[in-house]
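What follows is an incomplete set of chains from the complex, kept in their original frame.
By letter and in written order, the chains are A and B; residue numbering begins at 1 in each of them.
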Amino acid sequence: MLNPKSSTLAEQLIRGTYVQQGLDAIRSRETLVTTLLAQRCLPDEGWDDASVELLLQTLSAMDSNNFRGSTGAGEREARVFSPLVARRHFRLAHGVGRSGDVAAVQPKAAGSSLMVQLANALAKDVLRLAGMRAVQAALVLPVATGMSLMLVLLQLKELKPDARYVIWPRIDQKSCFKSILAAGLTPLVLVNVLVEEEDGHPGGYLKTDLTGMAELIDQYGSDSILAVMSTTSCFAPRAYDSVQEIAKLCKDRDVAHVINNAYGVQASKCVHEVELAMRIGRVDAVVQSLDKNFMVPVGGAIVCSASREVIDRVAKFYPGRASATPTLDFFITMLQMGKSGYRRLLKERKHLAAYMREKLEALAAEEGERVLRVSSNEISFALTLGTLCSEVMDEKEKSQQLTFLGAMLFSRGVSGARVVSCLDHKTIAGHEFNSFGAHHDGFPVAYVTFACALGMQRDEVDLLVTKVRKTIQEWRAKQSKASSIAILRESQPQQGPTHESNE
Amino acid sequence: MLNPKSSTLAEQLIRGTYVQQGLDAIRSRETLVTTLLAQRCLPDEGWDDASVELLLQTLSAMDSNNFRGSTGAGEREARVFSPLVARRHFRLAHGVGRSGDVAAVQPKAAGSSLMVQLANALAKDVLRLAGMRAVQAALVLPVATGMSLMLVLLQLKELKPDARYVIWPRIDQKSCFKSILAAGLTPLVLVNVLVEEEDGHPGGYLKTDLTGMAELIDQYGSDSILAVMSTTSCFAPRAYDSVQEIAKLCKDRDVAHVINNAYGVQASKCVHEVELAMRIGRVDAVVQSLDKNFMVPVGGAIVCSASREVIDRVAKFYPGRASATPTLDFFITMLQMGKSGYRRLLKERKHLAAYMREKLEALAAEEGERVLRVSSNEISFALTLGTLCSEVMDEKEKSQQLTFLGAMLFSRGVSGARVVSCLDHKTIAGHEFNSFGAHHDGFPVAYVTFACALGMQRDEVDLLVTKVRKTIQEWRAKQSKASSIAILRESQPQQGPTHESNE
């Protein structure tokens, strides 16, 4: 706001050296922006609020709805009624994209457009920083993971209009399954392979049935199969899909491959798998959630690829404009996090996950249970509930008891824990799933999962384990009283949360 | 924040009557909320900032990410890194919807969920307030018009999977056309009927070819046709589609009917047409833009219907969660606008549109041009540019000159004006369009359009007409100098905005 003429005038009011020192300080902030524009990557150290706000307000002044003395004769001029709403958007109101391309520059909104271009560059940078060095292009989509997967599938279909099947190694999470259906495609559900615990304990983990996948492709024919949708980040005891092998298979058989890497950026092994898959085989696109990996509110995703062309096609496929909010949240967050901040968060999460496992194993030992060994899953841990359900219970009662445990955890302030009874049956658009939640029809033991996600704090883990211990003890105590009628009454109004799906 | 115990304690610090008077004031704000929850419609008078903020902060406190003393063990716990980001979302970070349903309640986010339910109720109410009394259900979608149309089509396709055509009376606006393609469907472009000016002047307006539509249905067969996508709000000289007649036809032939009512809620005649169409014939869904009709930032749309079932199906079709921002912006704006505010805006726009036409007609008369008579279009006005292009010009030169006029208007601070040369050819995904922008291959005269949209101010109209007059005069002066090389040079870098599409 202080042009050279203003600076000279300011020196009539306060001593020149003070003005100059102030201008130096302003310039040091301007340099942050120059570096950002030149390097198009996360700053080494995160920016402070003041720098971010100054940049956003400067960009905002470049959008036509904020011009002084102009007139808007279009049907969309980004006029905002509520000052509260204008303020929360920093007066950036034109959204992102144009009718032809969600990554396109808007003539009316130079500031917003600059922000979008930078955000996409930062998306590429942060993925590479996390270890996905093969990424050549990334796009922040203003829709969440499920919709992003649907858009990618629809775009792939444009190129192969007669293929109608998507091979989907089972993952009991609704929105990715629905993304296939919503795209008008037919999922071919691939059953996971159960690898039992080495010592014969009930449990085990689930891995991709690569043989089955090859057979499915042969059975339907490559021409009929649009894509394989594999999943990395997932709840234990499901392991990450073997994306390297899948990528090789897809390359061989000329089938597209989309990886649902929902919250996998935060986990180094997961990132490594995806990286290798991209390098070795075929990976058309990888989709990851903004909120889960980058600590922003729900609403966006990043689609990335080793091929710029794929990303451009996805961008150009998007019909119309979209909210700038997911992009803006991500942009702000990357500036404030900086490389060092993101690295620190990744490191802290890794240590904390080990800590959580350790604490849960101690608890499991106390209760005669175990934390299942799922080698590749660094985020989610499954604590078995085998001895906790008395053997004499029938299925219905067992299911009620486990539902009730979930409700107890939720009402005691533990959110996000999933009790999986292996007794739920679910039908989604005509597709039947036994043991829904367990990713496998015959998973041998009930369990409860806990995730150690980015941003969690050590005292949260402590609190979690304390609460879980206490809840299990109370639950056992109630069970021994076994007034199942009373239990039914208490559990019913609260059963909702235990069915919580997770996208 | 002041429970009864606190109130009693407060009376030890300040006189009881003052505490009581303060509590009365708090209660009067609480009553606003009670009325909102009881009536689920816009308040009669808009709320002030303080009331809105208090409500949002209260709702925010009800979301699990803001609980004190709880622990999050899910993979998505709405942790927000940047305080700037948290603040702009009022700490509502869980987004909207669940994996199964974008209108569903989130157990972890009672506050956000309440907001969403209310927003959908307000959407229904405001549409009815505007005159669409037939609306029985409405849903705020967190994607803009184009994506919303695509979702509606995809949902319809689920019910009629073998139908692959969508009849589309031509409207030269990319995102609705792309919404058909993106859904994997094939558009059947229906040519508009040109009705010439009564006195033989070059010009006229464009209306729906109802006979042609019936013939198309017969030709392809009802079973093959998924839907007719009609358009109401549009740029002059295209008139609103004859949605009543289309609705009757669709009812007769058992074909779905989706109305793209992008910015039509603000225009009473348009609303009236849609209302009658819903009452008389078949209208599966009507889609309207949030930003254009309700003065919020770009990013959302309302889908409404005379049938609650349709809306429920669309909601349940959405794969995964979504950004809460479009819903929240709409929610805040409806509370702050109130019924009286929205009515006042509608009335002012109506008067101002008449005023704009009047002023443009005066300008047209000065220039030997006219403002085309498009009876049903109350928002957009087309000023012919017939005499302004000298007859001796060839097509290429004429096109350049008109492109240049558009660039001049833009750089002089007139945004949203569209110069249509009737000479542009465009191919979208293999579909050819002559005279792109004019909605008709053979529209007889070049023109420029201006819209009088909700929220425009009288002084903006004055400024607009002054600027247009001045620009045309300068442009004429340059033309007479006819240095086409210089023109080319100036126009090139700025030609972008004249191609601006408008969704």
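Following the convention adopted for this analysis, a contact is a pair of C-beta atoms (placed from the backbone, for glycine too) under 8 Å apart; a residue touches a chain by one contact, two chains touch by 3 or more.
All figures in this text were calculated on a predicted structure; none of them were measured in a lab.
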Q) Hey, this file places 2 copies; any idea how many the whole complex holds? A) 4
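We take it that only the chains that are shown with their structure count from here on.
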Q: Between subunit A and subunit B, tell me the centre distance in angstrom, where each centre is the average of that chain's C-alpha atoms.
A: 30
Q: Show which residues of subunit A lie in contact with subunit B when the two form their complex.
A: 49, 52-53, 64, 67, 69-85, 88-90, 92-96, 98-100, 107-108, 142-147, 149-151, 154, 157-158, 161, 173-176, 178-179, 181-184, 233, 235, 262-263, 289, 291-292, 294-300, 317-326, 329, 332-333, 336-337, 341, 345, 379-380, 410, 413-418, 450-451, 453-456, 460-461, 463-464, 467, 496-497, 500-503
